[in-house]
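Other chains of the complex are left out, but the ones given are in their true place.
A and B are the chain letters, set down in written order, and residue numbers restart from 1 in every chain.
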Amino acid sequence: MEQIDGKALILACSAIGAGLAMIAGIGPGIGQGFAAGKGAEAVGRQPGAQSDILRTMLLGAAVAETTGIYGLIVAIILLFANPLISKYMSLIG
Amino acid sequence: MNGILDLLIGWMAHVDKRALILAFSAIGAGIAMIAGIGPGIGQGFAAGKAAEAVGNNPEGGRPATIVMLLGSAVAETSGIFSLVIAIIMLFANPLVTREGIGIVLAASAIGAGLAMVAGIGPGIGQGFAAGKSAEAVGKRPKLQSPIVRTMLLGQAVAQTTGIYALIIALVLLFVNVLK
């Protein structure tokens, strides 16, 4: 009779960990949306400064994206290159 | 035996029913206190607006501060409700002595705590109302009574979901509906 083994538990919890890591994406979503709104407002007021405004908005948004990317990277590591299951396999020989 | 479900649920069958209820009551009490986020944010907002009002208009400063305190008192209710529910669970736990299934009564303690978390909303909202009213009264002290009346009306409306939550929590704690 097959039972749940350690390998399955690690991989199952990796699915949950990957999902949790994606929650970081709330932050850039809110922040960049704020930047979009302020950018639109600024462009409406000073259409002549549009390129400067856009450049600043996009530069700032790129900076705000990083922690969302970190979360994505951790999720991808858990899903595709799971070091925890490798560690476990080496431990149980 | 299914190993993983034993780990998640099955062990509850191997615990004294009263211990399970009291243990989950500890968690429920902790969860209920999270409602305190609301009054903290709301009253802090009110404090900031009142401080601003005092600086802007010395004559309106005193009525603004009084309105801030009145509105903040209303915003405190969610925190008090949660504290009362937590204290009931800690000191006068009605679940532990009740006839019923252990895990249902234990889960009721957690459900009651979760419901109280709704109090975050009224706490923030009523505090916001307190702050804006303090600001308005600071600007036009003569309009204090219509402003305060509007504030209290709005705060009463904002209270409802906190009341709903309190009722559900009290039902879970005191009424044996889950039989």
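Heads up, the rule we're going with is that contacts are C-beta pairs under 8 Å (C-beta built on N, C-alpha and C of every residue); 3 or more make two chains touch, one makes a residue touch a chain.
Keep in mind it's a predicted model, so treat the numbers as computed, not measured.
K.L.:
List, for each labelled chain kind, its number of copies in the complete complex.
P.N.:
Beyond the single copies shown, the full file gives A x9, B x1.
In this text, only the chains that are shown with their structure count from here on.
K.L.:
Calculate how many whole Å lie between the centre of subunit A and the centre of subunit B, each centre taken as the average of the chain's C-alpha atoms.
P.N.:
The computed centroid separation for subunit A versus subunit B comes out at 33 Å.
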